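Just one protein chain is left out here, and the rest sit where they should.
On to chain A.
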Amino acid sequence: MCGITGYIGDEIVLDGDDEVASVGDIVHEGLRNLEYRGYDSAGVALVGDSSGLTVAKRSGEVDNLTVPDVADATLGVGHTRWSTHGPPTDANAHPHTDCVGDVAVVHNGIVENHEDLRTELADHEFTSDTDTEVIPHLIEEELAAQRGEGDLLDAVRAVEDRLEGSYAICAVREGDDRIVVARRGSPLVLGRDDEATFLASDVTAFLEHTRDVTYLEDGDVAALSAEGVEVYADGDLVDRGVETVTWEADAAEKGGYEHYMRKEIHEQPESLRQTIAGRLDVDAGDVDLDVSFPPGFLADLEEIQIVACGTSNYAGRYAAQLFEELSGVRATVEIASEYEFGAGRSPDRTLVVAVTQSGETADTLGAVRRANAAGARTFAVTNTLGSTVTREVDDTAFIRAGPEIGVAATKTFASQVATLTMLAVAIGRERGALGAADARPVLEGLRDLPGAVQQVLDAEPAVREAATEYGDSEAFFFVGRQLGVPVALEGALKLKEISYDHAEGFAAGELKHGPLALVTPDTPVLAVLTDGARADETMNNVTEAQTRGAPAIGCVSAGEEYGTLDVSLPVPDVGLVEPLVANVYLQLFAYHVANDKGRSIDKPRNLAKSVTVE
């Protein structure tokens, strides 16, 4: 997982500045906007008419990078890295150069045959441990093999044939007024403006400058100049068209909050309102997700397979129970990286639902490709318009949560579960498995979800108090049953991600089958005790832990009471989505425990927002 950005064109005025920014400043700004994609090292390469090629790079966050002041630079590329091959060091940071320092390359993805290529390049001098570094040296060889000075575009096209793996690469060369890019398997988008061209792994890098974008397809090689873009596919010049991005990058700034994560937790009432806007017809018990399946497909459906990773996987586990209960279809959840279309299934009677916030998660894309290859119908639930997954599946439902910058997913989990719940109702209704009368309370719960989440946010002081009281414990156990299980897993994941504490989530009934051995007065138990989570039975398990001295914190349906809880947090009455509301308490708990410990909440160590390597 890395971020690439680049700019070629005149100097422009950046937001909030009075003076024109240099090419270096523009690239640096793009890197800051992409920092969520990786942040263990960063670097830039700038090319000027008389200054030639200038490279600056170092380990550490983007703000630690000093971009050299190259006054005559006309183009530049930048890179923010999340290590896959080789530790985060200055030498391993991108850009990488060839032996003489004429060519510089930034790269996102993996060159799978880099060891073989290194062997072939035995007479070249390598300075890093990265797979990337073979690329500039290969370009150097190709240029040398050509007549005269050689041409960068031709060289990159030749090199592309020798690379195996998935990647997006950008190459620049001293004395050349173009940036040459190639895409295979990793995202790369171009921004078009008068007399300027932008490039990035993610459109947010340059959205404040232009909304006219061109998405490259796999196998494309393109030459970028200030005047425009030439895209080649299989050697032929092709027109990839220009699309206009309509959403706002502004929403991706954290405003008055210390951390994106807390901002995004507090945005949930509004993001959930967006998720359900115009989609619920409560009276009729219907949902309009603006997707249509082929006639008869849903009636014959035998299985829904959900493929996802991390938090999205937990959203999938929540949904799988609803697909069985509301849609009347057998539903399974697979970890995307483990997914295979197993034997004993009819592809034409299987719907594979991929859940991915970014739409770029490599493991999930891999699972979608395996499902497509098997002939199953595929469906994406994602937050990102124009993302790769939307182009690889048959249908997409967007969760409309708005940009999420904090590495720890919060509002997108809520919107994923809400969207999947609507999908479960829609499929159930269309299959005739769910009557309007049974759908109505579910839809009322969804309708009431924003107000219910607001009530949890209003109760933040009580959660902060609990976090302060119990935050220094040795370990944390999260338990629930039924729909409370995915929420317990998600609660534990959130805490371990951002506070680095040992946290485990599991089905409450499992407590006595082993984990109880770990329970002490220094291991608080956090329990989901709501509708849809078999609260009374879960409370019995909580009591087992309490008799071993563990403090207990419960998220309890309004009106219910468990007198023995140390902390009781009320969850408004919204039926099947109550565990989802309880999850907001767990998000706040994780946030405040981590904040009390001074953790790097928006950028936890070793983690990246969306993981585009397998």
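We take it that a contact is a pair of C-beta atoms (placed from the backbone, for glycine too) under 8 Å apart; a residue touches a chain by one contact, two chains touch by 3 or more; residues count from 1.
The criterion applied here is as follows: contacts and distances are computed from a predicted model.
One chain of this complex is left out of the view, and of "NADH dehydrogenase-like complex subunit J2", "Transcriptional regulator, IclR family protein", "Bifunctional protein GlmU" or "Oxidoreductase domain protein", the protein name its UniProt record gives is "Bifunctional protein GlmU". Shown as candidates are A:448, A:469, A:544 or A:596; the residue that touches the absent chain is A:448.
Listed residues A:28, A:114, A:137 or A:266: the one in touch with the omitted chain is A:266. Residue in contact with the omitted chain (choice from A:156, A:261, A:280 or A:439): A:280. Residues touching the missing chain, restricted to chain A, are 16, 248, 250-251, 253-257, 263, 266-267, 269-270, 273-274, 276-278, 280-283, 447-448, 450-452, 454-455, 457-458, 460, 572 (touch as defined at the top).
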